[in-house]
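Yeah, one chain of the complex is gone here, protein chain that is, but the others are all in their spots.
Take a look at subunit A:
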Amino acid sequence: MRTRPDVPAWIVPPALIGWALLALPLVGLVLRVDWRDFGSLVTTEASRAALWLSLRTASASTVLCLLLGVPLALVLARSTARWASAVRAVVLVPLVLPPVVGGIALLATFGRRGWLGQHLEVLGIEIAFTTVAVVLAQAFVSLPFLVVTLEGALRAADPGYADVAATLGAAPGRVLGRVTLPLVAPGLVAGTVLSFARALGEFGATVTFAGSLQGVTRSLPTEIYLQREVDPDAAIALSFLLVAVAVAVIALVHRPGRSPW
């Protein structure tokens, strides 16, 4: 530590406390897990329904994020226009917004009384209280993760390769698919995994916007919130499951020695 010119000794205690602030609650959770009944707690009908719903909706919202987020990141990364920074600011909003506020905003838009939702209902498209609402809520909160990560990777990548490919006669679509996207593949993977993880953990917007019904809208975090009151052991077992998923995600994305995003 002392070999570094900008790391004074007094910086170490707060750094350790900061790390402990993040690590200790995880220890606390693991200590509370009822290992003897863990298997039966996470395999009840309600738990399995919630896990299955979470996996399905998080996968669907990740696909949606890829379909919409890759083009958005590309446009933002390649544009120098002034409007691009305004567009980027909007993309960043869900990152700093409390999810419950996101839920209320979605409700005001896609809810049965929402300014778009009431027209959709006339057309026979109902979103409120359906699994689609869960996917929408998840996409709303996780899309920024993909866009920000991918845009960063696109800006950092050497544009020379794309220029060369274009001079050699490749059409933009071909340059994108064969040169640019392969160049930013690590960033794309990191963004995808991060948005999947964020979707899996989504709670506030879901419970506000989609409701809570087993097998339809009650995702794993919502189930944990409900069980917390009536069966704390089940809530802790399911929480551990989500922590395990989070750790697996970090292991997948995080490469020691360089920032993944």
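By our rule, a contact is a pair of C-beta atoms (placed from the backbone, for glycine too) under 8 Å apart; a residue touches a chain by one contact, two chains touch by 3 or more; residues count from 1.
The definition used in the following text is that contacts and distances are computed from a predicted model.
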Protein name as given in UniProt for the chain not displayed, "Carbohydrate ABC transporter membrane protein 2, CUT1 family", "ABC transmembrane type-1 domain-containing protein", "GerA spore germination protein" or "Molybdate-binding protein": "Molybdate-binding protein"
Sole contact to the chain not displayed, among A:21, A:86, A:123 or A:230: A:230
Contact residue for the chain not shown (choose from A:94, A:111 or A:191): A:111
Touching residues on subunit A - with respect to the absent chain: 8, 10, 14, 107, 111-113, 128-129, 207, 210-214, 217-218, 225-226, 228-230, 232
